[in-house]
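Okay, here's the structure, questions in a sec.
Now for chain A:
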Amino acid sequence: MLSDPHSPALAMQGIGKQFPGVVALADVDLTLTGGQVHALIGENGAGKSTLIKILAGVYQKDSGSIRIGGVEAELRTPRDALRLGIKVVFQEIALIPEFTVAENIFLERHPVNRIGSIAWGKLRADAKALFDRLGFAVDPGARARDLPISTQQMVEIARALAHEARIVVMDEPTSSLTPKEVALLFTVIRRLKSLGIAVVYVSHKLDEIFEIADTVTVLRDGRHISTKPVAAHTQDSLIQDMIGRRIEFLFPRARGPARSDVLLSVRGLSTKDKLRDVSFEVRAGEVFGFFGLLGAGRTELAKAIVGFDPIRSGEIAIGGQPLRPHDTRTGVALGIGLLTEDRKTEGLMLEQSVQHNMSLAALGGFAVAGFVQEARERSAVQGFVDRLRVRTPGLDRPIRDLSGGNQQKVLLSRWLLRGLKVIVVDEPTRGIDVGAKSEIFALIDRLAGEGHAVVMMTSEMPELLGLSDRIAVMANGRITATMPRADATQEGLLSAAIA
Partner candidate 1 sequence: MASSSQIQPQPGAGRIAAAMAGQPQAVLIVLLLLLCGAISLAAAQFYSLANIIAILRQSALVLIVAAGMTTLLIGGEVDLSVGASLAFTGCVAMDATNRSGSVPVGALAALAFAGAVGLFNGLVVTRLRVNSLIATIATMMILQGGVYLYTREAVQNQHHLAAFTGIGAGYLGAFPIPVLLAAAVFAAVYIALRHTLFGRYTYALGANPIAARLSGLRVRRLKLAGFVITGLLVGVTGLILCSLMNAGQPTAGRGFELTVIAAVILGGTSLAGGRGSLIGTLLGVLVLKVIDNGIIILRWNQDFQMVVPGVVIVAATWLDTVRVRRRAV
Partner candidate 2 sequence: RADEVPKHIGYVVNYATHEWYQNVIKGMKDHAKLLGIDVAVKDANLDVAKEVAGAEDFMSQKVDVLIITPVNEEGVVPLLRRAKAEGVPVVLEGNPVKGMTTMVAICDYDTGYFAGIEAGKYAQAHLGGVAKVMNVGLPLLSATVLRSYGFMDGIHTIIPGATLVHDLDGGGNPDRSLEVSSAALAQNGDIDIIYGINDSSSLGGLQAWKAAGKSQDNLLVVGTGGEGLAFINAMEKEPSYRIEAAMFPEKEGYTTIDAALALYNHKPVAEHIVSPTTPLVGDDWKKYYEVNGTTRSIKWDAVNALTPPAKCMKTAADLKKS
């Protein structure tokens, strides 16, 4: 292929894309240079993923042109994009659940032997070598579905790097990674840069942008707002570009101190797999944060205390009432609910409307003698859509059509609508833009202020430090330290997590 060495690695010009009822992109430009990291940011629903999917051949653009290495490119299918050396890490994790890690890595091209059989040995060895090179510690023989979501995300990243690429696109690659893995990822990205590869980096975490990006393009409402070197931005100017206003406090705190009544008490909790003798109490008005490294057992703890996963021993009490029998129905009835970390498989009903997704847990409250009073349901749902600024063309739209961040808001509203004593949130801001984040933080703050107890599992250290009253650190299924926020430092938390 003839390509002009002076032309940019990729030039997307005047890209437009419509979905029914939504203009996802209108006249957007994006120009990439080899060896540079180009950040793409914007609110939830701004059109970032849509732009990337056009680049990946998943969606077809309605208008505009794409040139790769100066040559006009036709991207009709993902295969076209792969052939042109475009590798994408998609926002929604995309592994074959039944395949091993190694096989997922080499999905695009299985190594084969002379007679065309898959060379399983080579496959495993190559995967191992790749992980060693990247510094990821993952068993290549493990099945993808058995891995926690953070590991899946790393596998996903490794997959994009397994073959040669000229352009690597990462759509929110760090949304469920812990700081350690983020650091690892950045090392990898720097290596890509040094190889002259152009990188597109999408994230809602602004500090990451400042750390890794060279150039930033901001989208808002599907329109191109600005493209500047990252050095020309401050945090505030970036946010200003993104949401068209300023955010005063990312971690607002309006609530008073926690009260004395214990809403959640967990005593000596152990499960078959991971958890060992976990005990803690959360009071009304308190935000109780959990920190831990990948696989520390936070997700498992969250699932156990709401009654979803079975427990082997221990006592869980909500508002003084024991969670017995140990199931979610009792849990919800006593007033505990979980916002899961895996939105797609454990939260969303993709084909169903925004309204039905949001009202699921609260539906009983809108029913009289078993009949759902839809007018009441609708107005309640509309209330939350307005309050949380959920970007949706309508309440009857299938939730599949919403951007990831907006889906998350709907799922959080599922519990807010229900009204709980204790709300457990596992990675609540995964994939959520700064504006929405501050709204969600304000909400969590208000929930606590209203006397609820909030249990928060998050890998975002700033969130943890900004929002929690107390922080527990988990390692290997045990709580290794509990401390009030005032005593917590990043170093302290990390050292307890490694213990």
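Regarding candidate selection, all candidates are chains of the complex that A comes from, given by their letters.
One rule holds for everything that comes next: contacts are C-beta pairs under 8 Å (C-beta built on N, C-alpha and C of every residue); 3 or more make two chains touch, one makes a residue touch a chain; residues count from 1.
Keep in mind the model is a prediction, meaning the values are calculated, not measured.
Although all of 1 or 2 belong to the complex, chain A touches just one of them, candidate 1. Interface residues of chain A, counted against candidate 1 in their complex, comprise 18, 20, 306, 308, 328-329, 331-333, 337-338, 340, 345-352, 356, 360-361, 363-364, 367, 370-372, 374, 414.
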